[in-house]
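Here the complex is missing a single protein chain, while all its other protein chains stay put.
Moving on to chain A:
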Amino acid sequence: MESVISLVKESLRKYGMPFPVDKKVCSGWTNDLPRKGETVLFTSCMYQIEPVVPTLNRFSSMAGVLKGVIPLAKYLKPSKEEQARAYKILNNIANALRRQGITPAYLYEDEPYSGALLLEMGLLDDFRNHAMMVATFLKERGVKRVITVDPHTHNALSRYREFVDFDVEVLNYLELVEINRKVNEEFTIHDSCLYSRFLNLRGKYRDLLKSAGVNLVEDFLVTGKETSTCCGGPLAGVDRELSEKIAKRRAEELEKLSNKLLVACPICYVTLSPHFKGSIKDVAEVVL
């Protein structure tokens, strides 16, 4: 575990991200959003970089090789398809916000990481320090409101106030957008644990899906608020085998409902993909 902590901290120091990453991969999805503004779209590079995280996790238990992995890993990039998918999702969200009259700024290569991983690993002192750095940075940029696009970033930023002075409003795109198309298809859904049980956003994407005409196949024991379970992703850095067992079990449960699955989180997508036999799409790919 210490190896993962070292990797995360060293990467944060070197790349500003918990994993080795080229910031151009993070910012390459747009060039037409303003660089400055009181309202900022905050991606935390989650959709962009998550596809390579499983590769890095494979090395996480090998403390000895990590020092060698870090310089090599910065060359690890999502495949063209993975990158295109992430970029499409982010553009769908940005365009949906514009349709609502919101043109957010984007911080491009300067966008900081939210600190979500530090929080979720229980590295609370590090999270506090990171939050302080991000809060100061946003204040210096005159940011008054951030719009998040994934549950982990939303959760981390929403909890800043527990740790530091933070007077920036934190909203999620799901609270602001409306559907852009009619989708007369049938899906089942895997809820993000954070959206569903911590952030009170479970109903938001269900409303969007309903408005779009999606036929959501739900089952009390599989997709209920209290009964649905995690994809296993948050444990990947702690215990990869356990994470995969959870993902496999979850995918098997969901497959019984439909071979078309919706998710609302990049970590859920990446974690369930190797195990779910049908197709998986993000909510923002389907209704925006």
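We take it that contacts are C-beta pairs under 8 Å (C-beta built on N, C-alpha and C of every residue); 3 or more make two chains touch, one makes a residue touch a chain; residues count from 1.
One rule holds for everything that comes next: contacts and distances are computed from a predicted model.
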Candidate names "Aspartate carbamoyltransferase", "Ammonium transporter", "Lactate utilization protein" or "Agmatinase"; UniProt protein name, chain not shown: "Lactate utilization protein"
Among A:56, A:90, A:177 or A:193, the residue in touch with the chain that has been omitted: A:193
Candidate in contact with the missing chain, chosen from A:121, A:214 or A:280: A:121
Absent-chain contact - pick from A:130, A:250 or A:275: A:250
Absent-chain interface as seen on chain A, which is shown: 1-2, 5, 119-125, 193-194, 196-198, 220-221, 225-230, 232, 234-235, 238-239, 242, 245-246, 249-250
